[in-house]
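Right, I'll just put the structure down here and ask away after.
Note that one protein chain of the assembly has been removed; the remaining protein chains are unaltered in position.
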Amino acid sequence: MSIEEKQKQIIEDFELLDDWELKYEHIIELGKSLPQIEDKKKTESNLIEGCQSKVWLDSVLKENKLYFFADSDAIITKGIIALLIDVFNGQSPEDILNSEVYFINQIGLQEHLSPTRANGLLSMVKKIKMEAIKNATVN
Amino acid sequence: MSIEEKQKQIIEDFELLDDWELKYEHIIELGKSLPQIEDKKKTESNLIEGCQSKVWLDSVLKENKLYFFADSDAIITKGIIALLIDVFNGQSPEDILNSEVYFINQIGLQEHLSPTRANGLLSMVKKIKMEAIKNATVN
Amino acid sequence: MENKRRFSVREIREDFPSLRQLVYGKNLVYFDNGATSQKPQSVLDSINKFYSKDNANIHRGVHHLSQKATNEFEESRKTIARFLNASTHEEIIFTKGTTDGINLIAFSFGELLKEGDEVLITAMEHHSNIVPWQMLCERKKCSLKVLPINENGELLLEEIDQYISEKTKIFAFTHISNTLGTVNPIKELVQKAHQFGAVAVVDGAQSIQHKPIDVQDLNCDFYLFSGHKVYGPTGIGVLYGKEKWLEKMPPYQGGGDMIKKVTFQKTTYNELPFKFEAGTPHIAGGICLGKAIEYLSQFNFHDIEKHETMLTDYAQDLLYTFEDIVIYGESKHKTGVVSFNIEGIHPFDLGTLLDKQGIAVRTGHHCTQPLMDFYKIPGTVRCSFALYNTKEEIDFFISAMDKSIRMLK
Partner (left out) sequence: MENKRRFSVREIREDFPSLRQLVYGKNLVYFDNGATSQKPQSVLDSINKFYSKDNANIHRGVHHLSQKATNEFEESRKTIARFLNASTHEEIIFTKGTTDGINLIAFSFGELLKEGDEVLITAMEHHSNIVPWQMLCERKKCSLKVLPINENGELLLEEIDQYISEKTKIFAFTHISNTLGTVNPIKELVQKAHQFGAVAVVDGAQSIQHKPIDVQDLNCDFYLFSGHKVYGPTGIGVLYGKEKWLEKMPPYQGGGDMIKKVTFQKTTYNELPFKFEAGTPHIAGGICLGKAIEYLSQFNFHDIEKHETMLTDYAQDLLYTFEDIVIYGESKHKTGVVSFNIEGIHPFDLGTLLDKQGIAVRTGHHCTQPLMDFYKIPGTVRCSFALYNTKEEIDFFISAMDKSIRMLK
């Protein structure tokens, strides 16, 4: 599936969750089931420090496709990260760079994208793009 | 006449001047007719610096009565000074100290007493009282 | 005795238009008063009146509007002086807020410090009462000492003599901790400072709205607060300073209004309070802060304190019924704030789910990172109360807590 299709899929999934409780229960569930990353991967350089919760992000390139590993100390942040990873995993650096992340707004989580620096989410999208740039130029 | 009577007199005089033009024409007239003080009396210590106009004030004590000489570079300020001097001239330091200047408000010139430091008037009333203190303690 | 307004929370809530709103379709429950308070209609009206009727620049104008604005600005200064019981209104300096005021002192009073001098603060200070002193100490080669606290969030007063000495020139401390709610014994702290010849700087950002302040009785050298936390506008605050210090201190900023005479060779400075108010001040802010203080002054402060302490105790008692709760700050002298965590739950997650239910609490380090390091936590969830909060709001908050925890566990 392309990044576009993945986002559409998530938006459709969330349409079924028609109040905030169902939505957040789902996100919390996603957060809980996202594998934790190893402590040794929780390095300074993988850390995105928000004012409120910490996010670690790591990636590997396999056959010109990027795969992400991420974690957070807050479960809701982790749930949203799980969604992001789901969108970007297995995509090429070029496709990631050319993509626009719009699903977060459309599933009613825009509050997590505000410039309050309350969590590292915005910075995380940036970081994902940075990883893509890094790997695209190596290419 | 006492300070009290002088103030009443001025208030009565001004009641006849029933618009701002007549009032200010009268004040300007008073300003023009107040004798200028000699340049050598315009010393630093006699100077009350407002933000807008300068006021010089000097006094002499004769038989326990104070007499004031004052000047300003602005004619309206000088006119109001003339009124003030008229109220206080020939009064004892003690009476001056115990007096309250209320006529300025009552003749509709309160704008000249605001704390804008726009002219030296408020400081002048203070200075007159200071002169009175100085001479009352010598006594 | 003045005749004070009856303390009725129901009536008080009517005064605050912003409390009557829905957040995600739910009634707003505003428990973030430590960050900033809501504003009564009288303050809103005075802002609107200023800008639509009296707006003009002050101090230098002879025209009517300028004089009106100047009079109101200076009247407000007097209102504030009376509220704090300052000896003269010239001791009231308008600032941008508490942070600005502390920086002013750190820079200007700081000029009187010498290499090797010491500044003492406490372990529960807000960053605004830490960083300016660090910067001063770096600039002047002085050292910063920190009076520690115990687990309950109380100052270790019995150890203070290890931290204060003749070298201490400034002792800066908060009256009430914004994170823990601890009320410090500031009169005692002021005395301690004076005993060693230091000046006492009281950070009043969290006390002005909760307790009556009498700077002469406290005998503090400086007292600071922010307008926006005391039902007033943003961008304005007050620095009270004893005249004798303000006279000695060099100006902080240069510009219009703070000078007596400028030539390119030499500039002489204006008298107090103007020496410390360079440039066009926040005129609307200054005037309307006076209105906020007047709003507060309608009430008997005893009633406000009683109500807010009742809310604090009530919330705390109910929170203790949660399993795995940790409450930070368990001093007996505590008011206005309850800070806590549920073990195993990140404060951000709890804050997010409470928000979704219309409840505004603060989560995070509350600009007191050293305190977080002390408790070894990333942050807390903090409820902070104002005179318009109610027990019913706390009941709703507790049930929302219940739901949130169930979702997260």
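The first chain written gets the first letter, and so on, giving A, B and C; residue counts start at 1 in each chain.
By our rule, a residue touches a chain if its C-beta (ideal position, glycine included) is under 8 Å from a C-beta of that chain, and two chains touch if they have at least 3 such contacts.
Quick caveat: nothing in here was measured; it's all calculated off a predicted structure.
For the chain missing from the display, the contacting residue among C:R77, C:K96 or C:K169 is C:K96, taking the whole complex into account.
The missing chain, though absent from the display, is touched by one residue of C:R5, C:K261, C:H333 or C:K409; that residue is C:K261. Among C:V361, C:L387 or C:M407, only C:V361 touches the chain that is left out of the view.
Within chain A, the residues in touch with the undisplayed chain are 49, 51-52, 111, 114-119. One chain is missing from the display, and on chain B it is touched by residues 20-21, 24-25, 28, 51-54, 73-77, 111, 118-119. In the full complex, the hidden chain is touched by chain C at residues 17-18, 21, 23-24, 28, 30, 32, 35-36, 38-39, 43-44, 47-48, 51-53, 55-57, 60-66, 96-100, 102-103, 106, 126-128, 130-132, 134-135, 144, 146, 226, 228, 233-236, 251, 253-259, 261-264, 267, 278-285, 348, 351-352, 354-355, 359-364, 367, 369-370, 373.
The criterion applied here is as follows: only the chains that are shown with their structure count from here on.
The centroid of the Cα atoms in chain A and the matching centroid in chain C are 38 Å apart. Averaging C-alpha coordinates per chain places the centre of chain B 45 Å away from that of chain C. In chain A, there is no position where the chain touches two or more neighbouring chains simultaneously.
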